[in-house]
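What follows is a short report on a single structure.
Note that one protein chain of the assembly has been removed; the remaining protein chains are unaltered in position.
Moving on to subunit A:
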Amino acid sequence: MEQVIGGLILLPWLMALAVFLIPSHRGRQLVTFLSLPVLTYLACKVWNAELPLFIHTPHWVETAVTVFDYLLLGYFFYQGIKFRSFLVSVLAAAQVFLLTWALMILPESYTAPIYVDRLSAFMYLIVATVGSIICIYATKYMEQENVDRENRFVAILLWFLGVMNFAVSVNNIEWFFALFETTTLASYILIRFRWDDISIRNAIRALWMNQVGGIAILFAILFAVKHHGVYNFTDILAIDKKTLSMIPLGFLAISALVKGAQMPFHRWLLGAMVAPTPVSAILHSATMVKIAPYLILRISPVIKGTLLAKLLITTTGFVFVAAGLLALTQDNFKKILAYSTISLLGLMMLTASMGSPIAVLASLLLILFHAIVKALLFLEAGIMEKLFNAKYVEQMRQLVEKAPITVLFISIGFMSMTIVPFGIFIAKWLTLETASNLLSHGAYIASIILVTVGGVVLTLLYFKVIGVMARKRGEFSHFRLEKLPFIYFFTTTLYVVATMVGSIYIARLSTDFINPVVKDIVGAAAQIKASGLTLYTPFSEIYGWQIIGAIVLLLLVPILAYFIHFRNTDRVYEYTCGENIEMTIGTYDFFCVSKIEPFIETAAVALFIMTLVFGGGLV
């Protein structure tokens, strides 16, 4: 099994090297295509193995990681000087100082540095499927952008998958720091990929913001060693809850919030939108930001019910609403997607910090479906950009006339985030029911308000966009589907099929696939049952006929709508009270919300500090 896990980590690196070196475009595409079956096979093998696994590594690996750490920080320092970013250099220097300090006081530990449990295996599966498909898509995307640098681009994406696999399987927090910073490096390189001024500026911003997260991890190590003399996840989880110091966990939570682009650190993820679209797709779905809920899930058994968890719930719930509200003001399609990612990441961390089995189940469902759906939406954004020249919502007017498939796919993506019976909705429903259960203890009332309000705000946002796309002039007189390049069609269809199948079989999926993960994280499986398509929870149930009915309504209706023509009816122009008006109608842009943006940011900063100071027990 060690070899399989080694393969999951190293194969993407080798493939990246191959893609980098192979001169022919077809050859590179072939290697990238191979990543999907190979990685999926390996991930399935890990999934089916006896877990959890502790893997001891030879001593030289530890030395290598330390050397790598210093090299990486040195590179960051150099980048800071090169691009005259004082902040980056200072933070890198601070990291070097803290890392050296940490290395000096690190006690000898006999715990294995690699720890693979179901949560890691779950992440492997997401990286292997969702991530690889994005890489395949990227080969085509770059063909239309810049073939000369395609090898470099796809290679970094593939390498990123390996880094991500490594990051979710480490136990040693010092190694985790190294990998956390490596993902920072990967995102930095990807964001500045186009090498223009704005890309570099945004890349630098992403760099320093993520470095703050790195510093938080180093503090976590220092405090963990000072209070308990341990620096492995499993050791910290094993400490008795009564004597456990919250300070290291508080710092870890902060680093998760930074990585998850929670306000006020959301700007780096928005800045990442300047990079080619596959970058956004991979950052938002399979890698990078998913470290945030992953980290919270790791520590959720010990922070459950503490002040830290409550403050995390408030902070992330606040972000869930605030990011949704700010998304309303956006005009750029990718930015809308970015804000909604920030918002949903908030929900994932909120459920993860609740820590009850059902909440953790909801969190995992969110991670899974969000990865699939966000990847789908970003790929569609790329397709619209390349084929239909639509980057802004305003340019998508009447897109349904030109590109019915694209519009259908985007609608499915949006619908799945809000409407019954799709996966993300089920997760939200479970969250609401769990939160109401906690209300009887009088503690979590904020969470339910935030979840409901955030939910409707996102619904408003998605419908606003769908509405613009659905507007059309008249009848489909000569109806035809748009021609998509094969790779575009293939990759997006895979995601759509995954969303649909996953949503229909949500009950089975939750009990057979997600629940073992929950059991590994919390120690007890969630009390859910599946029979047929019906999902039973301790509070209530969603019936199979409801799921099927909603799917039929949502899916058949838009398809039928293309083909149904009412005969024997007369066509007229729109009735506008006889007024002579222009027929180009915009959409609401909610400028009123941008007025409260400074307040939102102030509140977010305050919540951040509160989480760290009170939740982490620094007072």
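Points worth noting:
Keep this in mind: a contact is a pair of C-beta atoms (placed from the backbone, for glycine too) under 8 Å apart; a residue touches a chain by one contact, two chains touch by 3 or more; residues count from 1.
To be clear about the criterion, contacts and distances are computed from a predicted model.
Protein name for the hidden chain, per its UniProt entry and selected from "Pyruvate ferredoxin oxidoreductase subunit alpha", "Ech hydrogenase subunit B", "Phosphate ABC transporter substrate-binding protein, PhoT family" or "Fumarate hydratase": "Ech hydrogenase subunit B". The residue touching the chain not shown here, chosen from A:466, A:487, A:526 or A:607, is A:466. Among A:198, A:553 or A:596, only A:553 touches the chain left out of the display. If you put the hidden chain back, the residue from A:63, A:527 or A:540 that touches it is A:540.
Annotation for subunit A: contacts to the undisplayed chain at residues 415, 418-420, 425, 429, 432-433, 435-437, 439-442, 445, 448-449, 452-453, 455-457, 459-460, 463-464, 466-468, 470-476, 539-543, 546, 549-550, 553-554, 557, 560-562, 564-566, 568-577, 581, 583-585, 587-588, 592.
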